[in-house]
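Every protein chain of the complex appears in place save one, which is left out.
When the chains are written out, they are named A, B and C in that same order, and each has its own residue count from 1.
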Amino acid sequence: MKRSLPLAMLLALSLAPAARAANEADYKAAYATAEAASKEAAGLRNQWTTTVATLAAARKAADGGDFDRATASAREAEALAKASIFQATTEKDAWKAMEIR
Amino acid sequence: MASSIRVRATSNGDITEVQALIQHPMDTGLVKDPKGEVIPAHYIQQLTFECNGKDVFVADWGTAVSKDPYVKFSFKGAKKGDDLKISWTDNKGASDTTTAKIA
Amino acid sequence: MKTRSALLLGSLSAALAAFALTSPRVIAADKVDPVADAKAFQNFFFQKFPEVKHEDFVNGPYSMNADMKRQWQEKEEFPPYEFALDAGKEMFATPFKNGKTYADCFPNGGVGIRQNYPYFDEKEGKVVTLELALNRCREANGEQPYSYVKDEMASLTAYMAFTSRGKPMEIRIPDDPRALAAFENGKRYFYTRRGQMNFSCASCHVQSPGERIRAEVLAPALGILNAMPIYRSEWSGMGTISRRFVTCNSQTRAVPLEPQSDEYRDVEYFLSYVANGLPISGPGARP
Partner (left out) sequence: MTTTSGPLATRRLILQGAASVALLGLGNLPFAPAHAAANDKYPEEAFKQKNEADAIKALYGRNAEPSNKVKLDAPEIAENGGVVPVSVTTTLDKVSSISFFVTENPFALAASYKIAEGTIPGVANRLKMAKTTKLVAIVEADGKLYSATKEVKVTVGGCGG
């Protein structure tokens, strides 16, 4: 997704000065939490296409050895998955507000 | 297999109105398929309508004619029951022809 | 990223608050009442678009925009779904390897019955749509099922829709709690926001029919399935109800479910029921 890559870059820049360069372990941890959140979203049958795409971007960056970007993408994927979980849970009742009665 | 040409020719008075819809991909040669390869150009170049031995209408088409192309025109000098022969050829040399009775 | 999801949550709650105020009286009773729902649903559109004739709603965007209606009527003189219609008629007549045909699977030989689909199957306790019934007919006669989003299924449903053209939609909800639950589940799916765009079907087809999303004019939700299957210029090909649901999901950046999953069958049940009385106008041509 063209749009989400620059976002990932933006995120990586903002993180870079504070943390040392992310290594493979950081990436693996970030990816694991992202994947768990993504599975939970899928379980709620409310997965977003951008979560799946950002997870894939993370794997691709990791395969290329760019663990900074890979970790950033994994963190973004986690945030997207969490947002989709929040959406699913709030909508359980929120939908009634839109209903035509 | 039914012909690729659907035609409706209806005459009232001396004027015959002709509508034709042709099943053809009309690929421009500028579009890529999902795998990223260019879909080669494949489009009807000439479409001829012949009635009573005369070409009443000839269409020369480029790549900007829509998929499953449609054309409508009218002509004089034919009456109910006459035969209208329609034929097309495309840039790959394929062709098809059909004959319709003017209703 | 934190800011982005926070932004999303903020806009979500703001939208909710705004909408709660504007939505008509909120009744507490949670009893499922399809008859009242259908009446309210139809009146919402009849009042919102008083100049649109009731049966015109089934023409989707063309009931909302005169210029597009003209383009549509020009196309209807020799519509692009002619080929799918002929292919469907031919397939309907071609016997399976075991000699049977689709006509043997359907009441009245499958002619003029589309307006009763989807129906609630009390044995199975689930909604059965026309596309599902067609594939079950194929499997019962030892044939491979068709893809729900490809041309063969569209040709079959195009022919069956054509044989019902003009007949009013007539969906029945039997007095069975599971049927009421399926209707309610379809209604819930219709109004639930999903995808990163945070849209529900209602965000586009109830809040803003007649308005544009880029080149396209949004169709009203009332009668939105009456013209199915549709030849879409966008796809330069035919599209079944399943294909439309799947592509709508991915447009809002929601991962689509499997075609003919329960949610899709139920939302089709809901949308068809609330359109009861409006004529079948399939197969249709759309942008």
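Convention: a residue touches a chain if its C-beta (ideal position, glycine included) is under 8 Å from a C-beta of that chain, and two chains touch if they have at least 3 such contacts.
This structure is a prediction, so every number in the text was calculated from the model and none was measured.
Enquirer: Quick one: which shown chains sit in contact with the chain that's not drawn?
Expert: B, C
Enquirer: Which listed residue, B:V7, B:V65 or B:I86, touches the chain dropped from view?
Expert: Hidden-chain contact among the options goes to B:V65.
Enquirer: Which one touches the absent chain: B:A9, B:V56, B:L84 or B:I102?
Expert: Residue touching the chain left out of view: B:V56.
Enquirer: Extract the touching residues of chain B with respect to the undisplayed chain.
Expert: 15, 28-32, 38, 41, 45-46, 54-67, 69-77
Enquirer: Need a quick check: the contact residues on chain C for the chain that isn't drawn.
Expert: Interface with the chain not displayed, on the chain C side: 67-68, 70-72, 74-75, 80, 197, 199, 204, 213-216, 233-234, 236, 250-253, 287.
The rule is simple: only the chains that are shown with their structure count from here on.
Enquirer: Find the two chains joined by the most C-beta pairs in contact, please.
Expert: A-C
Enquirer: What's the distance between the Cα centroids of chain A and chain C, rounded to whole Å?
Expert: 32
Enquirer: What whole-Å value do you get for the distance between chain B and chain C if each is reduced to the mean of its CA atoms?
Expert: Once rounded, the distance between the two centres reads 34 Å.
Enquirer: Of all the residues in chain C, which ones touch at least 2 other chains?
Expert: If we look for residues of chain C contacting two or more partner chains, we find none.
Enquirer: Which residues, counting only chain A, touch chain C once they are in their complex?
Expert: So the residues of chain A touching chain C come out as 7, 11, 42, 45-50, 52, 75-76, 79-80, 82-84, 86-88, 90-91, 94-101.
Enquirer: If we count contacts the way the header does, which residues on chain C are in touch with chain A in the complex?
Expert: 1-2, 4-5, 8-9, 12, 16, 19-20, 23-27, 37, 40-41, 44, 187-188, 191-196, 198, 200, 202-203, 206-207, 250, 253-255, 257, 263
Enquirer: Applying the document's contact rule, which stretches of chain C touch chain B when the two form their complex?
Expert: So the residues of chain C touching chain B come out as 77-78, 80, 82-83, 86, 236.
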